[in-house]
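Take a look at the structure set out below.
Omission of a single protein chain aside, the complex is shown with its protein chains in their original locations.
The letters A, B and C name the chains in turn, as written, and every chain counts its residues from 1.
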Amino acid sequence: MKLLYFAWLREKTGVANEDASPPEHVITVADLIQWLVQRGGGYKTAFSDLSVVRVAVNQEYVALDHALAAGDEVAFFPPVTGG
Amino acid sequence: MKLLYFAWLREKTGVANEDASPPEHVITVADLIQWLVQRGGGYKTAFSDLSVVRVAVNQEYVALDHALAAGDEVAFFPPVTGG
Amino acid sequence: MIRVQQEDFNIGQEIDALTSGNTAIGGICTFTGTVRDMGSDRQVTAMTLEHYPGMTEKALAEIEAEAAARWPLSASLIVHRYGRLQPGDRIVLVITASAHRQAAFDACQFLMDWLKTKAPFWKKEEAEDGIQWVEARDSDDDAAARWKTDK
Partner (left out) sequence: MIRVQQEDFNIGQEIDALTSGNTAIGGICTFTGTVRDMGSDRQVTAMTLEHYPGMTEKALAEIEAEAAARWPLSASLIVHRYGRLQPGDRIVLVITASAHRQAAFDACQFLMDWLKTKAPFWKKEEAEDGIQWVEARDSDDDAAARWKTDK
């Protein structure tokens, strides 16, 4: 599973992208976030307020209860501010 | 009083502009039109359907009951179709 | 600013002249009207735009002033051509620039709607079956009516 972080989520985690192999009990996006938060440090800070975190799986927006599959590209980023 | 005609009102009257001295009983735009219609010919045809005639006095849209003054510039034209 | 002219205009140059160097602008909306070959249901080969010199300039300046009063515009421009035009030719250009995107969009649309119903221009279309004056459309009146403030 490939994880990507953008904008201040990238800055807070200190990671732009990483390969991750979450344990079997990680089914949904919410599970994945919980697993990342347990790493502590920047991850805990980055995910402290999920109301300002958006998630895309394979480049499509998804909700927190979206079920993940092996090989997914999961991106975390704040609400967009382009245009 | 200067009278101007545009688009098909110009074509039907056969006049682009003319100087006119209507009699004293011509008070409003409606009176002026009635006076012009009495000339017959192209004028009668041009003003046969007032729902498609617009009037500007001194380059401002006015209604048929607008009172005229000596020296006014009175323009007759169809609903506009620019843009 | 308003201009009534026979000559064509260059949209890019007009935008630059109107907005460049003004760093308070956040959005620029433009609308360009062009001659379609398919006018009122007939194949149009050319058209001629007649106008009322004097009143045209006055009407456009009034419309622009009203837009500037209703929206926070940094700059605006209306250019309207007259004379004989062919399919694909540009007829009219409206540019509105504002700090705010919605103001730029709304003012541009307001100006176009009012141009269509108030500015003294008349189109005469040439087609294979003859020449005729274009009739005003109710939809243009409806479009303009939505901006009435007394509703």
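Definition applied: a residue touches a chain if its C-beta (ideal position, glycine included) is under 8 Å from a C-beta of that chain, and two chains touch if they have at least 3 such contacts.
Small disclaimer: the values here were computed from a predicted structure and weren't measured.
Participant: Could you tell me which displayed chains border the chain that was left out of the figure?
Facilitator: A, C
Participant: Among C:I2, C:L49, C:A104 or C:A119, which residue is in touch with the absent chain?
Facilitator: Residue touching the absent chain, from the options given: C:A104.
Participant: On subunit A, what residues meet the omitted chain?
Facilitator: These residues touch the chain not displayed: 4, 6-8, 56, 59-61, 75, 77-83.
Participant: Footprint of the hidden chain on subunit C, which residues?
Facilitator: Where subunit C meets the chain not shown: residues 10-13, 15, 19-38, 87-88, 99, 101-102, 104-105, 108-109, 112, 116, 143.
Here is the rule we use: only the chains that are shown with their structure count from here on.
Participant: How big is the gap, in whole Å, between where the Cα atoms of subunit A centre and where those of subunit B centre?
Facilitator: About 72 Å, centre to centre.
Participant: With chain centres taken as the means of their Cα atoms, state the distance from subunit A to subunit C in Å.
Facilitator: 48
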